[in-house]
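A single protein chain has been omitted from the complex, and every remaining protein chain is retained in its original position.
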Amino acid sequence: MTRNLICGTLLSSLFILMALTSFMWTPYDHTTLSIPEKMQPPNFKYWLGTDHFGRDILSMIMVGARTSIAVAIIAVGIGMILGVPLGLAAAAQIGSWLDELIMRGNDLVFAFPSLVIAILITAIFGPSATNAIIAIGIFNIPVFARITRGAALSIWKLDFILAAQVAGKSTFRISYEHIFPNVSNLLIVQGTIQFSLGILAESGLSYVGLGAQPPVPSWGRMLSDAQTMVSIAPHLALVPGITIILTVLGLNLMGDGLRDFLDPRLRIQRS
Amino acid sequence: MNILEIENLCLSIHQTSILDNISLSLEVGNIHAITGESGAGKSMVACSIMQLFPNGTHVSGQIKFNGENLLMQTERQMCAIRGNKIGMVFQEPMTALNPVKTIGAQVAETIRIHKAISREAANTSALNLLARVGLPQNRFPISLYPHQLSGGQRQRVVIAIAIALRPKLLIADEPTTALDVTTQAKILNLLKDLVTENQMAMLMISHDLTVVANLANHITVMKSGKIVESAKTHHLLSHMGHNYTKKLFFASRHIVQLPKYTSSDTLLRVQNVSKDYQLPRTRLFKAGTKFRALNDISFQLHKGERLGLVGESGCGKSTLVRAILGLNPVDNGNILLEDEPVFRANRPNFSIRHKMQVVFQDPFSSFNPRHRIDRLISEPFHLLPKSLSDRKRHDILSTALTAVGLRPEDAQKYIHEFSGGQRQRIAIARAIVMQPELILFDEAVSALDVSVKATILDLLADLCHQYNLTYLFISHDLSVVRSVTDRVLVMKDGKIVERGQTDRVLSKPTHPYTKELISAAPQLPNFDKF
Partner (left out) sequence: MVNLSQMLLYSLKRFISLAISLIIASVIIFTVIEIAPGDPAQFMLGINAQPDTVAALQEELGLNVPKHIRYFNWISGMIVGDFGTSYTYRTPVAEMIVDRLWISLPLALYALTISTFVAFLVGIYAAARRGKLTDTAVMAATQLGVAIPNFWFAMMLVLVFAINFQIFSAGGFNGWNNGIGFGLQSLTLPAIALALPQAAILARVMRSSLIDILGEDYIRTARAKGLSKHQALWRHGVRNALIPVLTIIGLQFAFLIAGAIIIEQVFYLPGLGRLIFQSISSRDLIVVESIIMLLVFIVIIVNFLVDIAYAIVDPRLRLTS
């Protein structure tokens, strides 16, 4: 359905645009405190209201989008850059010690949820946004390695690979000339899904204080700040929460739409 | 009395017409065959009788079974008829059974759906049924899972399911297409016996004329959703009322004109080649066994000769192809192309690889869907020590495409724009661009419709005239081997059991296995006799 693709792309680009706009313009400075105007519900002056220090929530959301998107994109990048070659290598040498090593390594990383990795890193270096990037990125590596390997394996079985071998092409060359182009659609789709999962994970890490640190605004920390005040000022929790939901929803719809658009036969693993 | 009468059946899926005004009838105890090439709509006739349609199907007309119009039955009534009054056997035995249930449970299920009997009684019936279709308890306990059986054995289970309640009508949709020829003969005999034994009527669907000609009382020929001709078998075969029927029958016994070869130079020399595969361990304290895929294979191939290699699945044909191409090493023996080993010092010998090329069976998986034709067929140029000039490359590609009956402009297209037969032509173009000495055809025409197959065989003969080519033609299909080879090797369980001139081997076989193969291969009855 292209409806998914259109809605998803519109929603996602709205948030990306918001993040980009925040570099040049926000309604207010997101760090300016204005105690007299604290905890105002949405109104004409402050479209999305103010927080417990009287800061403009819309401005914080806009700048927070930068953090979320940057963390998620870099984490997906790490996962792809390391995971895809590992998956291609494992598929090319199926059954060999290399394949075994990569796959067992993958299983091992799957046993460390990104939160656990973030805790370990925080234990050494203290909390920061970099933690979140590394933690989510490490967890993305096996996701991409596994999906690449699975898709590559089914292509290695096809006759045109045999034809390339007969033409004397090396395993490496076949991997990038024949295998990679035929799995790239799948990777684009999975990348979109991981991007949305990255945004969710980043908000979770920031919520428990393992992500971006003040004064860098982030959606997750806005929620943790809101927690004690949720009964008096529900908009403090509703606004960042709905923002996260819409962003993730948009990316997921875009992923589903892309899958149907690029190749209806693609299989997607959600993990 | 007619058990089945189809009148003016029309069927469309999402407004695309699939069946157009089909009428046919089937008498009790008779076998009626529907034949035709792919896309004729044969299988949809079967689906219509069973009322198992894809989404978006619209049907009109009448299907009278035992006097009742099946198209007017409710879904609940149809459930009571399916499996009970009408049984069905499908084409693909490898996927037709549920992998996580035992064969006994799957047979017993049919009985328990329609009859109120105890689990034990159903199991006993299942056991007897499996024995009847050739899977006796002592060797095939009902606790086996489908993956523990071969294709032919699985098809026997599917047949047991279909005949469990002695239905009045049995529908067999390409029941032997996926099977080896000797297995095919056994399954066809089984079906024939069951029809007589149980007083059933059978509607048989097959693309293979030779199969139906020997089995059916009545044949209906279909093309693009329409009935072309329908008559009693002997009448149809002796009169051939319609051109399309004629075309089909002649195509299936097509013989091509091959140039004589005179050279006595040896091109390929296979000497005492053996190869083992390690089988996975199946028990905790037992070392895995070895499987001998190739067992002391020796043969020579002369320049300009066309050599056939015949054998059923699992006989080691594919392993031999890979070994000859130098893709995999062998455990013992040598493979020499013009006295150079194809594999040496742990790596393929690329210096002679350009002298051979290969054409594969499946026209749909033989090409990278993301590359254009010119890139696809110029892939073997990778073997050249230095790259060709654009002009030279373009000339070679144009010549090759023209030689296989395509146009030079086709070089800019993608593979999905071509039909199966055209793709096989492109595969041949890819094989000849390097002007190789030897081309291996690995079941290269097996996936094609009979009329397309005939044109490809003609093309192969043409190429023999034009270029000085040597063929190694691997096939399970004796009629194909008969038409394009000079000499033939018969392979079984990794060994060559018989060899000789094609005519001699096929007419006066000496080895029991060759005899079995030849007698199992269905042949068109000689219609002068009718």
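Odds and ends about this structure:
Just so it is clear, A and B label the chains in written order, and each chain counts residues from 1 on its own.
Note that in this section contacts are C-beta pairs under 8 Å (C-beta built on N, C-alpha and C of every residue); 3 or more make two chains touch, one makes a residue touch a chain.
Since we're looking at a predicted model, the values are computed, not measured.
The residue from B:58, B:101, B:344 or B:465 that touches the chain not shown here is B:101.
In the complete complex, the residue from B:4, B:22, B:50 or B:337 that touches the missing chain is B:50. Touching the omitted chain from chain A are residues 104, 107-108, 110-116, 119-120, 122-124, 196, 200, 203-204, 207-209, 220, 223-224, 226-227, 230-231, 234, 237, 240-241, 244-246, 248-249, 252-253, 270-271. As for the chain not pictured, it touches chain B at residues 50, 52, 55, 75-76, 79-84, 87-88, 90, 92, 95-102, 106, 109-110, 113-114, 143, 145, 147-148, 158, 161-162, 280-284.
Heads up, the rule we're going with is that only the chains that are shown with their structure count from here on.
With centres defined as mean CA coordinates, chain B is found 47 Å away from chain A.
Within the complex, the chain B residues that touch chain A are 325, 327, 348, 350, 353, 356-358, 360-362, 365-370, 376, 379-383, 430.
Those residues of chain A lying in contact with chain B across their complex are 158-160, 162-169, 178, 181-182.
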